[in-house]
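One protein chain is absent from this view; the other protein chains keep their places.
Labels for the chains are A, B and C, by order of writing; each one numbers its residues from 1.
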Amino acid sequence: MNVNLYPLKEFKLPIVAECINPDIFQEKSLKEIEALKVWEGNKQKRLGELFKVEAVETSFEAPVITIHGNASRVRRIGVGMKSGEIIIKGDAGMHLGEEMRGGKITVYGNVLGWAGSMMKGGTIEIYGNAGDYLGAPYRGSTEGMKDGKIIVHGNVGREAGAHMRKGIIKIYGSAGQFAGFRMKGGTIYVQKDCESRAGACMVDGTIVVGGHIESVMPTFTIEGLRKRVKIEEGEIVEAPFYLFIGDLTENGHGRLFIAKEPNPHLSHYEKFL
Amino acid sequence: MELLIRNGFVYDPINGVNGEKMDIAVKDGKIVEKVNERRAKKIDATGMTIMPGGIDIHSHIAGGKVNAGRLLRPEDHFKDVEPKTAVTRSGVGYSIPSTFTTGYRYARMGWTTVMDPAMPPLEAKHTHEELSDTPIIDKASYPLLGDWWFVLEYLRDGKIEECARHVAWMIKATKGYAIKLVNPGGLEAWGFGRNVESIDDPVPYFGITPREIIRGLCKVNKLLNLPHTIHVHTNNLGKPGNYVTAIETMRCVEDLAEDGKPAIHITHCQFCAFKGDDWRTFESGAEEIANYVNAHSHVTMDMGQVIFTDTTTMTADGPFQYTLHMLSGNKWTNHDVETETSAGIVPFHYRRKSYVHATQWSIGLELALLIKDPWKILMTTDHPNGGPFIAYPRIVAWLMSRKAREATLKRINPKARSRSLLPSIDRELDFYEIAIVTRAGQAKALGLKNKGHLGVGADADIAIYNFNPETMDPSKKYKAVRRAFKRAAYTIKSGHVVVKDGEVLKHIDGATMWVDVQLREPCEIEVNENMKRRFKEYWTVEFENYPVSEDYLAVSHPIPVKADV
Amino acid sequence: MPIVKAVTCPVCGSLCDDIELTIENGEIVKVKNGCAMCEAKFLSHRSEHRIRKPLIRKNGELVKTTLKEAVQRAAEILAEANYPVLYGWSSTSCEAISVGIELAEEVGGVIDNTAVVCHGPSLLSVQDVGIPSCTLGQIRHRADLIIYWGCDPWSAHPRHIERYTAFSEGRFEKSAWRGYIAKIRTLIGRKKIQSTVRRLVFKKPPEIKAQLEPTFVPSIAKEGRKLIVIDVRRTKTAEMADFFVRVEPGKDYELLQAFRALIRDQELEVDSVAGVPVGYLEEVADAMVSCDFGALFFGLGLTMSGAKLRNIDAALSLVRDLNMRTKFVIMPMRGHFNVTGANTVFTWQTGYPYAVDFSLGYPRYNPGETSVVDVLLRGESDAALIVASDPVSNFPRKAAEHIAKNPLIYIGPHMDVTAQVADVVIPSAMVGVEASGTAYRMDHVPIPLKKVVDPPRGVLPDEEILRRILTEVRKIKREKAKAEAA
Partner (left out) sequence: MAEKPKLKVVLLTGRTIEQGVGKELGKSTREYVESVSVCYMDPGDMRKLGVKDGVNVQVSTAFGSVVVKAKKSLRAPHPGVIYIPYGPWANVVVDPETHGIGMPSFKGVPAVVEPTDKPVLGLEELLKQQFGKG
């Protein structure tokens, strides 16, 4: 059974709706789904009080949940989901797909902070922009993204992929400061520009910046020039890249590829090659 | 209010009651001979186990260090939450629960008295503010005095009586309960990033050794007639080979013991029962410690049992915590307190598959089982250092059941398993002995006269567990033991039924106990004049802003003690 | 005239507790030992700008009302709210904060303290790295190297240097005051000569550029305590220092990370970092590793600019790393006198130091999500209670706008900016002057606050006002539950 959700109003208060999750919807009747508990501000409500819930019988095993409309106030959609699919035709709120293990989430709008936080598997694809802390762990935790894939077609905020261990984050727009902060493994690709401090305190892993970067941390050392960089199977960027290694402060050996052409201000590093 | 608990199997070791079926009567918060049967509220405890409320001699539940630990670890709390109910406040849990949650969780297990073992005197108000916010349970705290400049200076100059008078002042000023020593001398050295290596290694700039501090404060303790002995966290804690230091520490006060009475409490002994030269050759020193303790009567100790889980280590032993930070690479908080002490905090995960951690787990149980007299070795996890206190039901099961130990042994590091002494130990504690290591022995070691037993006149702090010792064998049904201790059928605190079937029914305040030391001659003014003069030199607060006034204690329970000085 | 001694000054996080007040006819007439801010605060209790009567907004105007009505209205606003914010708390007592948290829990609101816009980022980084720190006396007794980074204690914590650091007298380290006096004398002399030369010879102002790019690196080597200041401007504190490093605005993170690399004996492939020649950095790095006990104090210059919380991450990591070489501690320069206390009480009751959201019935914490400025910027809250703070004068306009738009309750002693746009205004006693309580110094030492004079007639302490609101809220909720049941 597939489920369509239509917001019944423009939400003003924060909505916490962990129940919007294919694993939870599975094998539930329409009535049961409508009765699922959500929070609107400090009041507990039923899902059916906030959304018009529509069920479509299908032959597929794993359900597809589609939200039609603006869900930018709706937090924790798809938290911990293991299978199935969520499609959001509009914006989505914070903590989308946090600790997700499998399945797919697609958003045809913008997403606020902590999307894919502490993700362990599955795919999140965002056609708009994503907020801060994309794929990053909860406060105080070092449990970064362990696996899975996040694709953002717009821009992202600060600290994308912080503490990342495995998996891939592809950003086809620009990234804010501290992309790949304290990263330990995996790959972050920023196709366009990147604010400064990319890879700060990284220990291992790969960051690729295809556009302009304000500056490279002084605690990175230049390793060489590369003609191309492989992002993942089937995606290779053919362009000259500087390769930096760091972060020295953490005795790290992370790889930071910076496209040469958009960054003439880094040419002084070439004297070390 | 009157209460009659009927027909349970009662374990009350202080009064020699061993599983007898009897009724217990409660009136106005005390155990009484009998109550008016018609008027009294009745609890049917048929087929249940009854013990005095649990006591914890060493559990870090309040104060600057604990709170710095809470602050450090949002990732520890965010998945373990306690929503507000009609009667309880909300909070967060796991290894360093918020204050309300701490009180409720102890009560749910049937524990009613908890001693916070490390209070930096300068920050004593903080400890008491938190204790006052810790509901249900009674509590007290031990001021850290082993590195206090006054103590170091007086003991160096051989002025024991002078030292005793200042300690007396300090215990009153901080509303403390016992003298706590942590890595004596080492914390002062840590002020400049150093440590002491043995009990005879001089403290930099002070011309005194840890041995002299331990002996000196042991004498002071005796002069003041404090209810508990000195409470010692040994030098070299957490280092391979340190069982030698632990034995030397116990030995150095042998001659100060009187009539077979305890003179020293070695706390979380598991952490100072390490044999070997380094982490590679690391092994258990439990047997050596147990042999010593079995042959001597001047020592009590507690386990400091390790649990395989993620927890937060915290002690006043700043240099040890730094070592742990370097070993684990985990985040590290340090907080040194001027003229007094230090503290360190490091999150830590004890893993079954780690040789060292698994051996530590074994050491704690070996100590508890090899030391023959249960009055000498009390159950603790040194919460949260060995693991959070909510693991007590599991430890009770390990102590009562060989089968439970084997089940865990099977899953630990193979090298640790093969070297563990546990497979060679058949001993299984019975409920009587469990009542000693979790209640009666704790009360006796602490000198708490009205707690840890169910005799007439005792505080009506009672735990009722849904386990029938007549029909069930704890050795086999260890999981049922665990369940019973996890959620007490009833917890009664000061005569109030506060927990039923593991649910908190009532939020009441517990009392804060402190020792009101009364010196033979009222020479307090002299002490104060002396203090005032040195106050400006030593501390950065004014003399009159230093002491904890009684209104910081939600319920103040002073225990008057007459000193011999 | 009665003199009250050992009074704690309720202004900044230094919490000096040696103030002597002279009281005459129930008023403070003289303040001894305090700084200019301390004096201003103690003398302001009789200021004409005090609020003396509760106010309530009717037809767009604030009009006088009774305390009972104001409390009732405040309780109604909070009880009806679906997502209220309760903000402030850093300039009141721990006892009042405690009641505030209970109230927030009862009404399912977001409670936040002013740390969020001062050292909140520091706390976030402490949660990632930890913090090697100590009490201030430890620094007084032992520190031979003191660094102030992105803070200007001379302006914000005027007695900090004299009481706790470079100019204090400790057991193992002596005050550097005399050396400073000598230095100032020569400096003044040199300045006089320079300005005379300028006036007589050049008749034009000197080239600034020359001062910005010195060709040689002065040495810090000296006996006794050393004071280093790192800032974007040459502050008053910087003028006192033995060594001043001027960092480009927003580039502190690079500088901190460069120090971390240098103290690990790693080489940098750049000539300068954040506008500072590497030679300068090496000089400071040498001083750091060669001291016996170093102390790094940092302020909002680090938390508010550039990398924000990650500046602190780097500073904490730097100090942590330095402990491999020597003893080193670090401490945030906390602004409000009890912001540390607010963090402390929040933490023991809820597990988290600020930005706690009770809307789901238990504490949740995620600054950026549950922090007050963000809640306001997203326009989520539907009511606000402000205690002992003035967000309308401290928050960016857009955030302040949302507070002003919704029902707003203000509790405080003065007619602050927030009070002027509030809907319910309840005057309160000045904590530490007219009401007692407890506050925590920036190093977490709890110090009692004294009540030295009476508040204006009918004016209650925050704690009592909050308790009355809480009681009223519970009454409203009980009645509502009864009505619903019926």
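The working rule: a residue touches a chain if its C-beta (ideal position, glycine included) is under 8 Å from a C-beta of that chain, and two chains touch if they have at least 3 such contacts.
All of these numbers come straight from a predicted model, not from anything done at the bench.
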item: Visible chains in contact with the missing one; value: A, C
item: Full-complex contact with the absent chain, from C:N33, C:S272, C:S290 or C:N394; value: C:N394
item: From C:I220, C:V417 or C:I476, residue that would touch the chain that is not displayed; value: C:V417
item: Per the touch definition above, residue among C:T65, C:T165, C:T235 or C:S359 touching the missing chain; value: C:T235
item: Residue ranges of chain C at the interface with the undisplayed chain; value: 11-12, 36-37, 40-41, 44, 47, 49-50, 60, 112, 116-117, 120-121, 124, 152, 154-156, 158, 205, 208, 211-212, 232-236, 249-250, 300-301, 303-306, 308-309, 335, 355, 367-368, 371-374, 377, 390, 392-401, 404, 414-417, 420-421
item: Residue ranges of chain A at the interface with the undisplayed chain; value: 113-114, 131-133, 157-159, 176-177
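By definition in this document, only the chains that are shown with their structure count from here on.
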item: Centre distance in Å when chain A and chain B are each reduced to the mean of their C-alpha atoms; value: 46
item: Touching two or more other chains - residues of chain B; value: 72-75, 78, 331
item: Junction residues of chain A - those touching two or more other chains; value: 138-140
item: Touching residues on chain A, where the partner in the complex is chain C; value: 12-14, 16, 39-43, 73, 75, 94, 113-114, 132-133, 138-140, 177-178, 181, 197, 200-201, 215, 217-219, 221-222, 247-249, 251, 269, 272
item: In the complex with chain B, residue positions of chain C that touch it; value: 5-6, 8, 17-18, 94, 98, 102, 105, 123, 126-138, 140-142, 163-164, 171-172, 292-293, 320, 323, 326-327, 329, 343-345, 347-353, 358, 360-365, 438, 440, 444-448
item: Chain C residues touching chain A - in the complex, by the definition given at the top; value: 81-83, 107-109, 124, 127-128, 253-254, 257-258, 260-261, 264, 266, 268-270, 273, 307, 310, 313, 317, 321, 358-360, 365-369, 379-380, 382
